[in-house]
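In this view, the complex is presented without one of its protein chains, the others remaining in place.
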Amino acid sequence: MKIAVCVKHAVDESELRADPSGKPILQGAASKVSTFDKNAAEEALRMKAKSGGEVVIVCVGPAEAKKTIREALAMGADKAVHVVSDASGRDSLATSYLLWKALAKSGPFDAVLCAEGSSDTYEGQVPPMLAEWMALPYAGYASKIELSGSVAKVEQSLEDSSQTLELTVPFVASVVSEINEPRYPTLIQIMQASKKPMEELTPQQLSGPDAPTSLSRVLDTRVQSMNRKKVVFEGAPEETATKLLDALKAEGVIGA
Amino acid sequence: MESLYPDRAAEYGEVLSALGRYMQEKILPLSASYDAHSNSIAKARSELLKNGILQISHPKEYGGLGLPFSIYNLAIQMLGAADASIALSVAIGNTVAEGIQMFGTEEQKRGYLPRLVSGDALGSFSLTEPASGSDARGSKTRARREGGNYVLNGSKMFITNAGEADLYFVFAIAEKGPSCFLVEKGASGLSTGEDLPKMGMRGSRTAEVRFVDCRVPAENLVGEEGRGFDYIKAMLNGSRIVMGSICVGVAQIAFEKALEYSKQRTAFGKPISEFQLIREKIADMKTNVNAGRMMCLYASMLKDAGAEFSSEASQAKVFATEMSVGVCDSAIQIFGGYGYTTDDIHRHWRDARLLTIGEGTSEILRMLIASRELAHSI
Partner (left out) sequence: MTFVVWAYSEAEGVANEVASAADEIAKSVSGSAAVIDLDQERPGVSSPGRKLVLKASSPLADSPELAAEAIFRAAKAAGPSAVLLGATRRGREVASRLAVKMKVGCVSEVFRLKAGAEELQGERNMYAGKFLSTVACRFPCVATLKTGVLPRLAGRQGSVDVIDLGALSPKVRLLGRAGKKAGTVDLKSAKVIVSAGRGVKKKEDLQMIDELARSLGGVLGCSRPLSSDLGWLPEEHHIGLTGLEVHPNLYLAVGISGQLQHIAGIKDSKIIAAINTDKDAPIFQAADYGVVGDLYQIVPAIKKLVSGG
């Protein structure tokens, strides 16, 4: 089995600070393997343990992403492909295209696993876009993947239900964090990761006439105000419960 | 890291960040519960050891990574911040491995080191006795040669990992004088006592170890009979730096908690961090933690360079352990009533408080430092 895991070199959102004007200090910000990519890598490693084969880490990211890629390699993957590309200005359409082309060059793969979304931007668009570019069967938000021969049975976790899907191999899937507990690489594995093969590619090498341009962009980012509103409702339970729920709905924090 | 190790910074950095992440995610969240439940760290410690922390400074031929001792020292500083009990237990285990690595026969090294280093076995350093701590030569534990064995009689007190360890590194007086022996768990005549109730470091197990006609094969004598005192002195040098580093970690976490609290707690209409006397504490705590960190790092770099470092190790331990008790005390003060009534705040002080005593009291170490100075000034 040859399994690809798409990994993102993400901004470590827990360490990200704002400057006095409220803009995120991205220059020199701490970075990490996007949190749920580890679940995807773990799932791939478990599939490899069952069926034998190879796990390849694929990352579209800046030069600094090498450290992130090595972290994923340290979990037990066999090799990596790094498409060296600066993040700024590149949207999910362009990213998924580059991943497609990199996978085409390093493949063919039996399975391509991604996270449900990245821990910094959480758009959740790259995995289904990738499946569309690759014209492969796709299951998003997988909480369980069972392979038997050339068929994969996937438990898909939706908002309030769970679906069972059947896909033929090769396929693309995104996984939810509940699917597994990612392993911690041992120190020996950390040290050995830098010896594993890492192929470098450029967008120019990969892009063809069908390459999209980045059509969506971020205009402005600012810190969300931390001042609490301190609105207090008093009165009969039905009244206050209603007011509270309405306020929370208006804030967009309840609902799917 | 780049300035200290220009060639290997990336590699060392990755090892330490991976360890740091492991401790942050797997150990720190449960640290308060290890304090709340005595003798509770076994599973977490075993997983950490198997992840490879003791491989750091041991040679590759015995399953280690062959990295500098200073990198291990930095790892222990992080571990002290994550959980002091686990740090103490793991560090003592490493002291035993170091002793075997430095003074063991090739057979002993091959027989014990790989398992100790990989985390499959745990060591316990058995030196202190009910009636002799600082005065090691006053040991009453005797080792009598009988045919192909040594027979040990005596008891040890306040031994970390007692009852859990797979291997005891025992200091006893043999015919030719102070000597060291490797006693395996299950040896006849070896028994351990109940876990001793402690004011801090509660997650780790501390107990008496008793030898009643305990037979060990003669091959389990470490090095030469009569040279045991030299061996433990050398082992303690490294161990003392590590104890200092545990305290640096404990002080670090206590400081961070107090700092955060000072920004949020208000009095007289403003956060208490606005008041000068709190700012003085913040500045002193930070300075002291840093100073402790630097002293431990310096002593470990001397060790790595093969230079004489026993005085620097003692200085680092005296300073770092005493400053840690002070920093943890200031943290309690900043938390005010909550500091006194919240286990999770005062446990740092209770944890740090051991280490001005264990592995060389501040008093005995000051004697060592002073006599070194006076010897040199002749």
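Lettered A and B in written order, each chain numbered from 1.
As a convention for this text, a contact is a pair of C-beta atoms (placed from the backbone, for glycine too) under 8 Å apart; a residue touches a chain by one contact, two chains touch by 3 or more.
Just so you know, these numbers come straight off a predicted model, no measurement behind them.
A.B. asks: Considering the complete complex, identify which of B:2, B:120, B:175 or B:344 is in touch with the unshown chain.
C.D. replies: Counting the whole complex, the residue in contact with the absent chain is B:344.
A.B. asks: Among A:31, A:68 or A:96, which residue is in contact with the omitted chain in the full complex?
C.D. replies: A:96
A.B. asks: Residues of chain B in contact with the chain that isn't shown?
C.D. replies: Interface with the chain not displayed, on the chain B side: 29-30, 32-33, 36, 257, 260-261, 264-265, 338, 342-345.
A.B. asks: Of the residues in chain A, which ones touch the absent chain?
C.D. replies: 11, 13-14, 16, 18, 24, 35, 91-93, 96, 119-129, 131-133, 136-141, 153, 157-168, 177-178, 212, 214-224, 226, 228-234, 237-238, 240-245, 247-256
Keep this in mind: only the chains that are shown with their structure count from here on.
A.B. asks: Across the complex, what residues on chain A touch chain B?
C.D. replies: 67, 70-71, 74, 184-188, 190-191, 193-194
A.B. asks: Under the touch definition given earlier, write down the residues of chain B that touch chain A in their complex.
C.D. replies: 10-11, 14-15, 18-19, 21-22, 26, 50-53, 55-56, 65
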